[in-house]
Structure formats: C-alpha cells, structure tokens
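As you look at this complex, bear in mind that one protein chain is not there, while each of the others sits in place.
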Amino acid sequence: MRRLFGVALALVATIAVAAEIAPEARRSGYGFASAETRVTQDDDTANPGMLWVSQGEGLWTKKAGAAGLSCRDCHGDAQASMSNVAARYPAFDAALGRPIDLEQRINLCRTEHQRAEPLTWESEDLLALTGFVAHQSRGLPIAVDDNPELRPFSALGDELFHRREGQLNLSCSQCHDDNWGKRLAGSVIPQGHPTGYPVYRLEWQSVGSLQRRLRNCMTGVRAEPYEYGAPDAVALELYLMERARGMTIETPAVRP
Amino acid sequence: MPRVLINLPERATRGEIIEIKTLIQHPMETGYRLDSNGARIPRDIINRFACTYNGEEVFRVELFPAIAANPFIAFSTIATETGELVFTWTDDDGQTQTESRRITIE
Partner (left out) sequence: MPIRCPQISLSAPEGGEGRGEVGEIQASPDCIAHLTLPVADATGPLPLPPQAGGEGKLGGYRPTRRWILVAAAGGGLASLAPKATATEAAMADAIRELIGEAPLERGKVKLELPSIVENGNAVPLTVSIESPMTEADHVDSVHIFNQKNPQPYVAAFHLRPRAGTARVSTRIRLADSQRVVAIARLNDGSFWSDSADVIVTLAACTDQ
C-alpha cells in the first residue's frame, strides 16, 4: 500500500468539499472499465461470473437441512419469484428491527426454514446463491424500499460514507464523489455504485460480495475493515444502494 | 465438480465453420503464490483441454500456469456431420472432466 501513500497525501492536502454526484452524472463501474473487461462482462459464455450463477442455479434445487427443503420448494421458479429481489436489498427485517442484505436473507432462509447451517461469508455456495438470485434482477433498476424504518440506517450509512477513516484518513466520498474518473495507482477511480454484485473481480480471480469489496477499500486506506455482516457494513450497503437508486443491475459484473 | 459453460450452436449447415467457446471454473493455482504463512501454495492447474467430434480429435491445447483462472478457450471447427462433441479437461493430478454436446447438421 506504499504506492497509495503519496497519492493519499496529495488528496488529504487538498481541502475538498464532499459534493454528491448529480443523479444524471452517475455512471456504473462498467463505464470505467477497459473495453476488454466490458466485452468479457457482456458475453454470458465468456463472463466467469456466470460460472457462479450456474452453480447457484444448481443449488437452488438442492434440498438442504433438517427440513429437507430446497429454495425451489418454497420459491418456485427463481426467474419469476426472485425477479425484483436483489434490486430491493438491503431490506428492512421486521423481526430483527434492522436492514439485512441479500446474503443475510439467504442465510435466514437456511437457518429458519431449511433448518440448515448458515453458509459462511464468501463461501462458494453463498456467492453462487447470491449471484444466482441477484442475476434474476439483471436489467432492472435498483429500487431499495422507501421505508421510513430504514431512514436511520441509511443516515448512518451516509455518515460512514463521508467519514474520514484509517491511517490515510480518507473517506469513501473523497475518492468516489470528488475524484472519480481520476487515477489511483494506474487504476481509474469509479463512482462506487454496487450495480453488479456479487462481482467477478479480476484481482480476486473469483466472484466476491460487496462487503468484500468494501473491506478492500478500507484496507486500502489502512482502516480496520468491518466484520462480515456487521451492522455498519449493512448500513453502508444500504446507503450505497440508495445512492445508486435507478441504476441498472448488471450481476454478474466483471471489474478489474 | 467444477462448473462448465460451453457455447456452440445446436444446429449448423454442412461445411459451416462454427465457433466454440468454453469456460470452466478452476483457480489455476500457479504454484508461485505464497500463503499467509509464507509457504508456497502448490501448483494445481488444468494442463490440457481437448475436443473430439464424433470420436476424432479436432482441437487440443496444453495449458500452463500463465493461463488465467477460470480458463476461457475459444476455437473453431467445421460442422461436418450430425453428432457429438466431447470436451475433456485434464488437471495436474490426471483428473478429467468431460462434457458433451450434440450438434445437428442440416
């Protein structure tokens, strides 16, 4: 991370006012990726993320847990039942009294309905199922609920997004609101919209969740990354999805 | 069983050159990476991919660690007759994975 240090110092030195991106100026990370990466994403037979989607399709029909139920047993054909789900997550869970993201929703189904062990974060199976479900929202606009119960959590996410953190003392906003389009260590800084998660990141050589990507950013500024599933992480996810409201879901996206 | 995606037309005209695209889920561990303890992660790659068409080999490739994870291989073949294309991936341990697809010639 030494290579980031010099750039970070320059960023810290400038007094930048955190300016939100105008709705019409929002662009998906797809637009910031190279032509080759875009071609890879567009071709379902060359997009490595589709391997996980295909795996998820298989898991959808696999019976699991003490209840011996598969996802399909309750939800039927995913193309119909899951069609607008990922676009609306994180969603408010009344029982827990807080928002949960798609991974947590899948695990709640596993533990409460299938009576199975929850899947661990970033495990192949959880990524495959999340990828498969999110893929059913491909082409649809992000439409997180405008539920008043979500407001305090998205306000927290907003605050976290604008809060400086880490040894480099940078906030998400400083890169992704103020300096998008510019370069950081040879890579173009995108605006940070979660339009294609779980995403096939070339750097990971694998599909990964939004929370993994956020942890990478936090490691990048030398902050302690959120634990997987932490309320702060979900609040930030919620804020990011609201910030990207109306943008099109691309799962599985390919990013550098 | 690693996931595989194969793209080839189900039907073709006789003599047509068809493009076949294949994608298989595999980390293609190079053998050069170190784990968090500094120990070398052993090499584990798919080192061979072959395609036969009604039993006759029409394409083969030897792969090395420099091939990216989740190997994507695209090649072409002439649609000669109706039949079966069989795709085989072989890894360093000699384990194979085989998939087949039918093609109908009109």
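The chains carry the letters A and B, assigned in the order they are written, with residues numbered from 1 in each.
Note that in this section a residue touches a chain if its C-beta (ideal position, glycine included) is under 8 Å from a C-beta of that chain, and two chains touch if they have at least 3 such contacts.
Just so it is clear, the model here is predicted, and its values are computed rather than measured.
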Of A:N84, A:Q167 or A:S187, the one touching the omitted chain in the full complex: A:S187
Contacts of subunit B with the absent chain, listed as residue ranges: 17, 30, 32, 53, 56-69, 71-78, 80
Absent-chain interface as seen on subunit A, which is shown: 1, 3-4, 33-37, 39-40, 48, 184-188, 202-205, 212, 215-217, 219-220, 256
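Note that in this section only the chains that are shown with their structure count from here on.
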Geometric centre distance via CA averages, subunit B-subunit A, whole Å: 31
Complex contacts: residues of subunit A adjacent to subunit B: 43-46, 48, 50-52, 54-55, 205-206
Partner subunit A, residues of subunit B touching it in the complex: 3-7, 21, 23-25, 27-28, 68-70, 72, 74
